[in-house]
Every structure is written in structure tokens, then in C-alpha cells.
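What you see is the complex with one protein chain gone and the rest in place.
Now for chain A:
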Amino acid sequence: SVLRFPLSPPQRPLHASVVLRRTSDERQKEPGAASSQFDSGPGPLPEQESRGPHPSYTGQGGQESEDFESEEQLQHRILTAALEFVPEHGWTAEAIAEGAKTLGLSSAAAGMFHSDGSELILHFVSQCNTKLSEMLEQEQKLVQLGEAEKKPMDQFLRDAVEARLRMLIPYIEKWPQALSILLLPHNIPSSLNLLTSMIDDIWHYAGDQSTDFNWYTRRAVLTGVYNTTELVMLQDSSPDFEDTWRFLENRVADVMNMGSTANQVQSTGEALVQGLMGAAVTIKNLAGMNQRR
């Protein structure tokens, strides 16, 4: 497919970001014409344009660019800047374009990304997860230093999920849209990955040390709690989402109760095993094998 950047052909071999940087240096035109090119299908992902490791940003004059950064870092900066415009434009290329503009880049930068806003949403989720991890890490440090009380498990889980969901509040209007995009087949591996590592993080900081099947049970259950609470939050119109937090409290209480159910299942299993053992011993006795040799 044809590259849809406002470039003249000789410039095509260069990284898109190099061109954008030079465009920002020139800062001449406000590419109004460029905006119409967003919808013409996804541009090639920059990774595919890679020509070897780091491009050396020697400009036409042979001077090296002072602020050398990788493709990925630039993309992160653009996406972060774009978040500000999400409440207004939604998770779209428009938001990305606006974000790029605030960084002094050409709005054609949005062509670097998928037109459905996938990267923007995934970037946002990833950022939220990182923020959550940092929060939990901080909290753990305080507890270790004795400056804070260790929370009981149910409160810890509640607070962690609430903290994470609160990060959605500024974007809550457009979040349903984001959720549906995250469920698109080509996004599912990434979004699932982000979800599972977030849940694993929460359990890790909650002090989960299970190394048996409980590891899976706990994560599955907490994922269910998180997802259902998220959905409740989307439809919640109470002040400061207090209905949501009450729903969360009840779900977490269920998690705690479930622990005892698991124990009951285990004791049933143990009882079964003992029954089988009894049968085996009986058979051995009958076969005369149970004698001291």
C-alpha cells in the first residue's frame, strides 16, 4: 500500500520520526491537508520501517540532533500527550493528531498509528498499570519501614482495584468505546496480557504466596471482580461512584468466602483419598502383602 505521509519520495527511506522532527524544526506549514489522510487505512507500523538499529539523526547540515530518542519513546510521548484530548475526541486519530501538535510535531504523526486508536488505548492501559504497580510498591515500602499498617487482605484488594478503576474516571465517557476496541481480535493478546499482569501484580503485593492451583483460582476470581466492577462503573451515576465501590466491597467479600469453599473442596478430596487408601490397605491385607518383612 502507498505510504500516506506528506513526503516527497526521496525522503521515504528515512524513519517517519526523523521526517516529523525535521518538519517540527521547520514548523512552517500547518498541514491542514494532512488531516484528510488519517482515514486512508493504517499506515505501516514504524517497526516495519526500521532500517537497522538506531538511526543517526544527522540532519542535512550534518549536525546531530541533541534530543536523540528512539522511535518507541517518541511514540509514547505522542500518545501520552494525546490522552488530554481523548475526552473531547475519543480514542481516535484526531486525539493523537492533537497530541502530536502540542509537542510541536506535525499532526501527520497520527499516521504512525492504527486508525482505530488501538495503540492509544493500550498505551493508556499500560500506563495505568505501571502507575498502579508503583503505588503498590510504595505502599509496600511504607509497611516494611513500619510507617504504615499492613492492610487486611480484603481491604487491600478493594483499595487496589478501586485505585486502578479511579484512573478511568477522567475518560469514563469514552471508556465503553475503548473496551470494545480492546476486544477486537487483533488487540486481544495485548489487552489480555495487560489485564493478567495487572491482576498478578495486585495479588503479588497482596502477599499471595500460593504455588498450587490456588494461584490460578485467585487470579481468575479477581479478574472477574475487576471486570464486573468496571462494567458497573460505566453505568454508575452516583456521586463519586459510591455504588461502584459498594459493589466492589461485596464482590471482594465473596472472594474471601470463596477461600473457605476451596478448603471445603480440598477436604472432600482428602476424604476421598483416605477412602481409597483404606480400600488399598484392605486389598493388600487380603493379598497377604501387609506383613512385616
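The criterion applied here is as follows: a residue touches a chain if its C-beta (ideal position, glycine included) is under 8 Å from a C-beta of that chain, and two chains touch if they have at least 3 such contacts; residues count from 1.
As a convention for this text, contacts and distances are computed from a predicted model.
The protein name that UniProt records for the chain not on display, among "Phospholipid-transporting ATPase", "Large ribosomal subunit protein bL17m", "Cell cycle checkpoint control protein" or "Ubiquinone biosynthesis protein COQ7", is "Ubiquinone biosynthesis protein COQ7". Only one of A:Gln144, A:Asn250 or A:Thr282 touches the absent chain when the whole complex is considered: A:Gln144. Among A:Ser180, A:Thr211, A:Gln235 or A:Ser260, only A:Thr211 touches the chain that is left out of the view. Touching residues on chain A toward the chain that is not drawn are 140, 143-144, 146, 149-150, 200, 204, 207, 209, 211-213, 215-216, 277, 280, 284, 289-290, 292-293.
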